[in-house]
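Left out: one protein chain. Kept in place: all the others.
Then we have chain A:
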Amino acid sequence: MEHTSLLERVLRGIALTLVVIFFMFPIVWIFMMSFQTNETILRIPPQLVFEPTLANYTALITGKLETASGTLDIAFMRNLWNSVFLSVTSVAVALLLGVPAAYAFARHKFRGSEDIAFTLLSFRFAPALLVLLPLTLYFQKLGLANTYFGLIWVYQLICLPLILWIVRGYFEDIPADIEYAYRIGGHSWFATFRKIALPLAGPGIAAAGLLAFIFAWNNFVFALVLASADKQPVTVGALAFITSSGIQYGQISAAIVLSITPTLALALYAQRYLVEGLSLGAVKG
């Protein structure tokens, strides 16, 4: 980076601008749509200047959707809460189960450990639709259909393998000598796990947790089939905007803006720590 010519810098600037425009345009457009009515959105040609309205957001928050054919009740805020609750709880459960498991897989080679770890990973290979039918039948038998408990359980198929495999790599990167040194000092294996392994794998655990959260948040098909309206997250709830009298673009946009806000905020907040933790080479003595 030391000797960059002016031309090089200009070209780099142009390239970066293009990339940013390419990726940011849909988000900006949706953000703008969320402040417009259906009529202004569907105007041809589309216009950049419009009179902003908060009607879309009001409708979402009050739960009353005004359409040409009358007023519809929508449960968007309920869906948003479901999303938050399901994702947070699933990731928390997956971290609680996955991090100790990852440590065991990283540090102790026991009979069949590789097979178990791979089986868990293979949950990610199977298309969700393939397991849905038997799962639905079992859930109905067990009384787990349309419960938060059941959904969080199924969400472990998404979160657990992810966390297990990412965090395992981080644990393996910690030199065993560091842990040995702590144990020789007189600490139990559990103290070593808590005071040495966990803090050193911290950035990795955070990254895995964030990724699992995004995957859980974006999940659609499990919740569509296994839960009814009052337990469904936003991804499924958004279907309500496709009404008999047309698609409510304004409300959909507002819903999108509201539903990407938590993940976006989390990613932006965590990113600082992730980059810091990963680039400092925390594990190197």
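The criterion applied here is as follows: a residue touches a chain if its C-beta (ideal position, glycine included) is under 8 Å from a C-beta of that chain, and two chains touch if they have at least 3 such contacts; residues count from 1.
Rule of thumb we're sticking to: contacts and distances are computed from a predicted model.
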Protein that the absent chain corresponds to, by UniProt name, given "Autoinducer 2 import system permease protein LsrD", "ABC transporter-like protein", "Oxidoreductase" or "Ferredoxin": "ABC transporter-like protein"
Full-complex contact with the absent chain, from A:S188, A:S228 or A:Q271: A:S188
Contact partner of the left-out chain, one of A:A59, A:L200 or A:A254: A:L200
Touching residues (missing chain, whole complex) on chain A: 175, 177-178, 180-189, 191, 196, 199-200, 280, 282-285
